[in-house]
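With one protein chain removed, the remaining protein chains of the complex are shown where they sit.
Let's turn to chain A:
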Amino acid sequence: MSKLDSKIPAGPLKDKWKNHKDHMNLVAPNNRDKIDIIVVGTGLAGGSAAATLAEQGYNVKAFCYQDSPRRAHSIAAQGGINAAKNYQGDGDSTYRLFYDTIKGGDYRAREANVYRLAEVSANIIDQCVSQGVPFGRDYGGQLDNRSFGGVQVKRTFYAKGQTGQQLLLGAYSAMSRQIGKGRIKMYNRHEMMDLVIVDGKARGIIARNLVTGEIERHSAHAVVIASGGYGNVYFLSTNAMGSNVSAAWKIHKKGAYFANPCYVQIHPTCIPVHGTQQSKLTLMSESLRNSGRIWVPKKIEDAVAIREGKLRPENIKEEDRDYYLERRYPAFGNLVPRDVASRAAKERCDAGFGIENNDTKEGVFLDFSTEIIKKGKEAAIEKHIHNPTDQQIYDLGKKWVEEKYGNLFVMYEKITADDPYKTPMKIYPAVHYTMGGVWVDYNLQSTIPGCFVIGEANFSDHGANRLGASALMQGLADGYFVLPYTIADYLSADIRTGEIPTNSGAFDEAEKGIKEKIDFFLNNKGTHSVDYFHKKLGHIMWNKVGMGRTPEGLREAIKEIEEVRNDFWKNVKVPGEGEGMNTELEKAFRVADFLELGQLMAIDALHRNESCGGHFREDHSTPDGEAERDDVNYKYVGAWEYQGPDINTEVLHKEELIYENIEVKTRSYK
């Protein structure tokens, strides 16, 4: 019997959440301090959840591997956060945000969850403003909005280019207030190593104090995982260096199903890899595509000459440039969605037209010269400059671009030492966000009773593809407004349980497993560093489980990942000791988990014989290279159940997706 009961409440879509809240069990205020909750992760999801649960009166223990909750990966988000406020009076509504999100996700998300997300989105903005988040304002003192890709209304709230930072600092300040009151006990520089299950329920975790190396036992009545996404399985990505899958993977091994692992979002506008020494990729905001034109040389010999530094892009004549997005997608041009733009760039580079002059040869131009001249001419007319010189036009146009994107241009120049006003930016797609994750029901509970999963770590709400500005929204919705209700329903049965002891067999066993692994790593004395294996894995993932997937490639990947994993367990070398700070040991545990997850991603991608959103199967595409979805056979969530160390034996469970309120259509951008 499948355990996949989505627990979607009955009734009309727009009343589901309200009805559900009205009928859930509660924990009375005087009973809440009898209950302990562990929250793993202090990003937008975990931070907002910890603050809210503590404020309601539960005893919260929060964990993060950084030195402070304020440094969670959410801090890096630039663009903004969506909310259906309709402040701009342009026809936005809960339904419209719901519709855009379902469609953007290529009809692979649950209607009820997405509707709830759209419904609570407006509350998020109210909450954050009252916490002192300095959102952008207009001159009337009201909140300002931007518009983002794939959407026809202005619903994106922003705090300069640092929206994630400000939202996270808001959640962190709410946490700080509870930490000061002693309601949250914060465990910085602590890593969750395993989940402890007692009598079938999640009752605690094993954590490692990263400073002292001590292995600690922590018990609770419920465990909330808010540990973020797993994009670092590719080694190079826009994720923070420490982002990992370990907490999610550990609960998967203890019985939580892992859903849609193959859904990965690739962002089209990152600074390309500069060489083999690279550790991390940097995003250039998507908004640049509003003004930049994307091209590669038409002639292969020009591409070669550019790579060799013998030719400057400025010197390639207009007719010798291939504006491939404008050519292939005349209606949307440079503004096609992220997955489409990314694949098109890869197609050109694979064909030999990449322009980056280093070992990778991957990269395309993002060129602002047309915009500079266009805006320059417009400004000249406005300023009544008749017969402006080319230089005057250029200067006026440059000024316009500078006002709009200046900070991004400076950042680009710091990293690449190229002046993007003079020479086109070089960009290339990079791994950015993972839509897959731990399967959860409508209450955000995994298939392990008492183990809840929120934010990027769960699979919900974005389907096969994520639109911009929606991850921040989901993280905060889960943490501030959904989990605090649904977890109470679960905990209401626990008010008489009393403190969970940590001296039980389940804790002994989990701790023993971790200590054995630590001993293994420190004594293995192999030949290669952890990064050596991580890079090998990343290489396979990017080439065979990346932007374009073929059955042959995926079969090879499954085998090759297994080989790397076997080699890892034989030959990994982890220097240093277990007592005290040991960053290589931390990495070893994380990469061990990536080596298993990577294989499951390939297995999931192989079984899904269709293309949808971030999952593009080359054998399921139209003759002109567009994605071909198969709604008849694959309109489901694929959730995998762990069966033991051989990842090939994982069992697939399907949750059919039922669309009652939306017509399922094909996405086309021609």
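Keep in mind that, in the parts below, a residue touches a chain if its C-beta (ideal position, glycine included) is under 8 Å from a C-beta of that chain, and two chains touch if they have at least 3 such contacts; residues count from 1.
As a convention for this text, contacts and distances are computed from a predicted model.
Colleague: Out of "Fumarate reductase", "Lipid-transfer protein", "Sarcosine oxidase subunit delta" or "Double-GTPase 1 domain-containing protein", which one is the UniProt protein name for the chain not included here?
Modeller: From the choices "Fumarate reductase", "Lipid-transfer protein", "Sarcosine oxidase subunit delta" or "Double-GTPase 1 domain-containing protein", the unshown chain carries the UniProt name "Fumarate reductase".
Colleague: Which is it among A:Asp5, A:Asp33 or A:Asp126 that touches the chain not included here?
Modeller: A:Asp126
Colleague: For a quick check of understanding: of A:Leu4, A:Val60 or A:Leu169, which residue touches the chain that isn't displayed?
Modeller: Answering carefully, the residue with contact to the hidden chain is A:Leu169.
Colleague: Just name the one of A:Ile8, A:Met24, A:Ala76 or A:Leu335 that touches the chain not displayed here.
Modeller: A:Ala76
Colleague: Looking at A:Phe63, A:Tyr107, A:Tyr405 or A:Phe481, which residue reaches the missing chain?
Modeller: A:Phe481
Colleague: Determine and list the chain A residues touching the chain excluded from the picture.
Modeller: Considering the whole complex, chain A reaches the absent chain at 48, 51-52, 55, 66-71, 73, 75-76, 85, 87, 120, 123-132, 134-143, 159-160, 162, 165-166, 169, 172-174, 176-177, 179-180, 186, 188, 211, 240-242, 274-275, 277-280, 282-283, 307-309, 357-358, 411, 414-417, 480-481, 529, 531, 573, 575-576, 580-581, 583-584.
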